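With one protein chain held back, the other chains of the complex are shown just where they sit.
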Amino acid sequence: MRIPCPLCGERDSKEFSILGDATVKRPDPDGPDAAGEFFDYVYLRDNPAGTHCELWFHEAGCRQWLVVTRNTLTHEVAGAELSAGRKAKKR
Amino acid sequence: MRYSALSIVKNALSGNRHWKPVWREREPKKAYDIVIIGGGGHGLATAYYLARNFNLTNVAVVEKGYLGSGNVGRNTTIIRANYLLHGNNPFYAHSLKLWEGLERDFNFNAMVSQRGVLNLVHSDAQYDAAARRGNSMRLLGVDAELLDRRGVQKYAPYLNFDQERFPIQGGLLHRRGGNVRHDAVAWGYARGADARGVDLLQNTEVTGFKISRGRVTGVETSRGLIRAKKVGMAVAGSTSRVAAMAGMRLPIESHVLQAFVSEGLKPIVPGVVTFGAGHFYLSQSDKGGLVFGGDLDMYNSYAQRGNLPTVEHVIEAGMTLMPSIGRARLLRSWGGVMDMSMDGSPIIDLTPVKGLYLNAGWCYGGFKATPASGWCFAHLLATDEPHQLTRAMGLDRFERGHLLDETGRGAQPNLH
Partner (left out) sequence: MSGRLERGGLIDRSKPLGFSFDSRRHQGYHGDTLASALLANGVRLVGRSFKYHRPRGFLSAGPEEPNGLFEIGEGAHREPNTRGTVQELYDGLVASSQNRWPSLRFDVLSFNDWLAPFLSAGFYYKTFMWPASFWEKVYEPFIRRAAGLGALSGEPDPDAYDHGYGFCDILVVGAGPAGLMAALAAGRAGARVIVADEDFLPGGRLNGEALEVDGRPGHEWAGEVAAELASMPNVRVMKRTAVFGAYDSGDWGLYERLTDHLGQKPEGIARGRLWHVNARRTIIACGSIERPIAFAGNDVPGVMMAGAVRTYLNRFAVAPGKRAVVFTNNEDGWRTARDLLDAGQEVAAVVDTRKGDRVPAGMEAVAGETRVAFGVRITGVLGRKSVRGVEILDGDGHSSVFAADLLAVSGGWNPTVHLTSHKGAKPVWREDIAAFVASKDRPGDQIIAGTANGAFSTAQALGEGLSAAEQALSDLGRKAPRLRVPKAENTATAIEAFWHVGEARGRAFIDFQNDVTAKDVKLAHAEGYRAVEHLKRYTTLGMATDQGKTANVTGLAVMAELTGRTIAETGTTVFRPPTTPVPIGAFAGRAHGRHQQPTRLTASHDWATERGAVFVEAGNWLRAQWFAQPGETDWRQSCDREAAAVRRSVGVCDVSTLGKIDIQGPDAATLLDRVYTNTFSTLAVGKARYGLMLREDGMMFDDGTASRLGETHFLMTTTTANAVGVMRHLEHATQVIWPDLDVQMISATEQWAQFAIAGPKSREVVARLVDEDVSNEAFPYMGVAEVTVCGVAGRLFRLSFSGELGFEVAVPARHGDALIRAIMEVGAQFEITPYGTEALNVLRIEKGHVTGAELNGQTTAADLGFARMVSAKKDCIGKVMAGREGLVDEDRPRLAGFVAADGQARLWAGSHFIEEDAPADLAHSIGHMTSVCYSPHLGRYIGLGLVRGGAARAGDTVRMVHPLKGIDIAVEIAHPVFLDPQGERLRG
């Protein structure tokens, strides 16, 4: 499986480590239901059979965390972008 | 038809023409007391024990493929009760006891073979951790022996004691562990459940739940609606998908675990051996194939197949442990989808939906648990009370912080 790293180009998946669901967002620790939201954040991650947004860390490459869009049924990789860049764009 | 040596002789003499089907092919009834989703090992065992222990036989097992097509059909066949935590090991100890009496119980030879499971250790820290775990086992009445290097050499002389990168320092030996002919477990439970009146419905895929006022009333299937007072889910590998149909999100991810078998070889490895300096385990089947496995591929997957880097990673450890296998050939590799829970331990519990019961999160330890899982899940389905052996396996333990984390890897499922 090859991951199109935005900085390094297409690289073999073995250069990466994988964290999983990239859609989660760390909750406000001072929010009214912080405990519940943190439980959700830490334990209830997306696990779809199909398109999945997930965090891959190019550990043996540029050390960038990527958001990779990949199909969990076919392993087809639709694309990857820098996690940091993505967040910056949203701001 | 009762199976025995005599039955084989009698049938052979009449040309093997009179054997009866091992289970009946049924049409689904409109309604059952209990519907179990998943005709894998756990689902079939649950049906069997519902009938056997609770005399509940108005039960159907619905299976989207063929019986035993889940992980019971694609594992590395190891049974053991060598867990550390009190929330876990009494359950596995019970499972091991059930394995020991299983064949006479369901009159099907699953070839339960207690040839021993040896976990190697390669450092002082691993030795201490093995001691802690072995002592847990012994305190529970489960067999365990702590071997030093010489002891391992004597027990498993076929290992490589020359390699000095991760020298073998000792091992935790669990003699009652071993291997079982995995498919036969599914068939034995299926046959036993069928004989007691349970309907086994193959090629019947659940497509949705009927839920009314927070209570489940049936399941939609590819063969129509089947009503049920209670529905049990035993669909490890597909748990997130099925749970989503009932509106539930669970602390589970699906990951692919590859396993491997070599060409048939004359016996060289008597029991199960696990390497401690790299994830690798190996045993040899009664047909002669070396059966081995190791790490997950690490990415979420429902594809039942993996990639080459993991194959290599696993075999690098295998060759370090036993370089004589280099000249054997890899015959087949396959992948199973694991229900990886967030603390590495299973969930057997009620759910927020009334009448819907959950059996999930087996990570890659589901096979050995099959009898106890069926036993305890049947108890839960029949009585609405968790069996005392699964009290620690509740769904709310993550939120409450009562974790069952054997390895201390935390809420990162692919590390368990």
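Order as written gives the chain letters A and B; numbering starts at 1 within each chain.
Going forward, contacts are C-beta pairs under 8 Å (C-beta built on N, C-alpha and C of every residue); 3 or more make two chains touch, one makes a residue touch a chain.
Please read these numbers as outputs of a predicted model, since none were measured by experiment.
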| item | value |
| --- | --- |
| Contact with the hidden chain (one of B:A317, B:M340 or B:M393) | B:A317 |
| Full-complex contact with the absent chain, from B:R138, B:K154 or B:R215 | B:R138 |
| Interface residues of chain A (partner: the chain not displayed) | 1-2, 10, 12-13, 17, 19, 22, 26, 29-30, 34-35, 38-39, 41-42, 55, 57, 59, 63-65, 74-77, 82-84, 87-88, 91 |
| Contact set of chain B toward the excluded chain (per top definition) | 3-5, 7-9, 12-13, 15-17, 19-25, 65-69, 73, 86, 89-90, 100-101, 103-104, 107-115, 123-125, 127-136, 138-141, 144-146, 158, 160, 162-166, 181, 183-184, 187-188, 202, 262-268, 277-278, 284-289, 303-305, 307-308, 311-312, 315-320, 323-334, 397, 399-403, 405, 407-411 |
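The rule is short, and it goes like this: only the chains that are shown with their structure count from here on.
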| item | value |
| --- | --- |
| Chain A-chain B separation of Cα centroids, rounded to whole Å | 30 |
| Of chain B, residues touching chain A in the complex | 238, 240-241, 249-254, 298-303, 307, 309, 342, 398-399, 411-414 |
| Complex contact set, residues of chain A against chain B | 1, 12-14, 17-20, 36, 39, 42-45, 47-49, 52, 54, 70, 72-75 |
